[in-house]
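There's a structure below that I have some questions on.
The other protein chains are all here in position, but one chain of the complex has been omitted.
Every chain is named by a letter (A and B) in the order it is written, and numbering of its residues begins at 1.
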Amino acid sequence: MSTASAHHPKLQHHFVSMDQQFDASKLGMWLFLITEILLFSGMFVAYTVYRVWHPEVFEALSGALDWRLGGVNTLVLLASSFTVAASIHHIQNDNRKGLVRNVILTIIFAGVFMFIKYLEYSGKFSHGVFPGEAYAPFGDHYGHYADVPYAPQFFSIYFVMTGIHGVHVLVGMGIFAWLAFRGARGDFSSEYYTPVELSGLYWHLVDIIWIFLFPLLYLI
Amino acid sequence: MGDKGTFWMPQSASTVSGEVDALFYLTFWISTVIFLMVVGAMAYFVIRYRRRSESEVPVDEHDSRLFEYSTIGLSIVLVLIVFTWGFKVYLKLNVAPPGAYEVQVTASQWKWDYTYPDGTVYAGDLHVPANRPVRLVMNSMDVLHSFFVPQFRIKQDVVPNRYTSVWFEASVTDTFDVFCTEYCGNQHSGMLGKVIAHPQEEFDLWLSEAGGGDLSPEEYGERLFGQNNCNTCHSIDGTRIVGPSMQGLFGSQRQFASGESAVADENYLLNSIVAPAAQVVEGYPPAMPPSYGSLPQDQLNALVAYIKSVQ
Partner (left out) sequence: MSVATATTEIPGKQVTYLNHEKSIKSWLLTLDHKRIGLLYMSTIVVVFLAAGILALLVRIELMSPGRTIVDAQTYNQFFSLHGILMVFLFIVPSVPAILGNFIMPIQLGAIDVAFPRLNLASYYIYMVGGVLVVAAMLLGQIDTGWTFYTPYSSRLGAPIIFMTLAIFIAGFSSILTGINFIVTIHKMRAPGLTWNRLPLFVWSIYATSIVQVLATPVIGITMLLLLLEKTLGIGIFDPALGGDPILFQHFFWFYSHPAVYIMILPAFGIISDLMGTFSRHEVMGYKFVALSSVAIAFLGFLVWGHHMFVSGQSAVSSIVFSLITYLIGIPTGVKVINWVGTMYKGSVSLKTPMLYALSFLFLFSIGGFTGVMLGVLGVDIHLHDTYFVVAHFHYVMMGGTVVALIGGLHYWWPKITGKMYNETAGRIACALIFIGFNVTFFTQFVLGTKGMPRRYYDYQPQYADLHALSTYGSWILAAGLFLVLFTFIHSLMRGAAAPSNPWGGASLEWTHTSSPPSPHNFDEQPIVTHGPYDYHHYYHGDGQSAEAELAPPSKA
């Protein structure tokens, strides 16, 4: 594919200008985010339906989740959203070091989030709290939920929603690792930072979904 | 069953079926008239405005907004008329009259069981009094089923862990088909039955004898074999359908897929009905559902007695 030499090297041949290319990518990303919202909304509907049918079960069982761990994770994700925004700000000012530093910070925050998630999951698995048919809780903290009807549904919904959210966090970590590599290589500048901007949009969405998940599952 | 219906609809045999048919024919004729107008205009334009020379370029007409809006307006009016009527018929189909005779329906792969108010359990065919509203309260033992009687124009899905209901009032005494219309596995198309509408006295008589009465165990078993649709998978003349034939089964040596073997005695026959997956005969699929295990003990005994007698 030939590229007109007068153009920016990142301009693909089928676009007329960098602006058109950037606008197209951004619109595409927004559409993709809409599909992500709809994917999660399916699970939010399942949550709502079961909550409406069995409100007392959901109220009781939200107590089985540790709101302190969830709260710390919320703060961690908010901090990571801030570092993502900062990385975009830096690259807009051609500060490549600032970009790479903030992207790496984002990866670290995401890692902390996943580590805390790991603690939560393993704490439940070690007490027999599994999604679905394998649900057989025992021990001090979970044992008394063993015979609560629809408790398996609550934990299934919890695991499915946070699990799919967790997969999104892992994907985000991969994307940011790639951004850090490309940023350090000097691929980005104030003229071309589309991947940084789009990854930022994605990350904010992952963050926002958690902002909804946390109160719905842990608090109410 | 002879067809006593119109070109489109089967025999009309319940108190609501006439109204459903009237509604059907109303929409049918409205649709047909508009359809013929559309196709007629199409045919006329094709002939009238056929291309006469390759270089012909007709003058564009300006669109008529009035025409567009009047089309939309007219279709809204038609739609509202049909909707209102459809809504009324639906309400009638949906709300059973008070004091309806209630029968409990249990669906399972692949048979219908009916429990009457006096506790009688009868499989296969539904006997009801004619000219009296009958309400069916339905529940499934396993997967989704759907209860459909074309001549009554009624249909309702049967769902596990939830009751659904449907009602009808047979206006003629006759025998009608019952179909399952929600796909439920291998023998979905064999999940058939009949509704038999009796005059009230005849129905009362039937109900008093329905529990098997003074039939011998073999005769009662033979009836149950048909009512429970056993015969859709098991022949009694040696032909292979889905499962093994019952002919000469009792006392024969059975070779199982697991490699084991056994002689078919009474316990084997009973076990094969109650827990069909335990000993699957070699060369046959493990296709029999476990739902027959819920038959009452006296019916199981009668079935075993009947299968023993098939030689």
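Criterion: contacts are C-beta pairs under 8 Å (C-beta built on N, C-alpha and C of every residue); 3 or more make two chains touch, one makes a residue touch a chain.
What you are looking at is a predicted structure, and each value in this text was computed from that prediction instead of being measured.
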| request: With the full complex in mind, choose from B:Glu169, B:Glu182 or B:Glu222 the residue touching the hidden chain. | output: B:Glu182
| request: Could you tell me which of B:Ala100, B:Val121 or B:Leu144 touches the chain that is not displayed? | output: B:Leu144
| Residues in chain B touching the chain absent from view | 1, 3, 5, 7-10, 19-20, 23-24, 27-28, 31, 34-35, 38-39, 41-42, 45-46, 49-52, 54-61, 63, 67-68, 71-72, 75-76, 79-80, 82-83, 85-94, 142-144, 146, 148, 150-151, 153-157, 159-162, 164, 177, 179-190, 242, 285, 287
| query | What residues on chain A make contact with the chain left out of this view? | reply | 1, 12-14, 20, 23-25, 27-28, 31-32, 34-36, 38-43, 45-46, 49-50, 130-134, 149-150, 152-153, 156-157, 160, 164
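One rule holds in what follows: only the chains that are shown with their structure count from here on.
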| Intercentroid distance (Cα basis), chain B paired with chain A, Å | 49
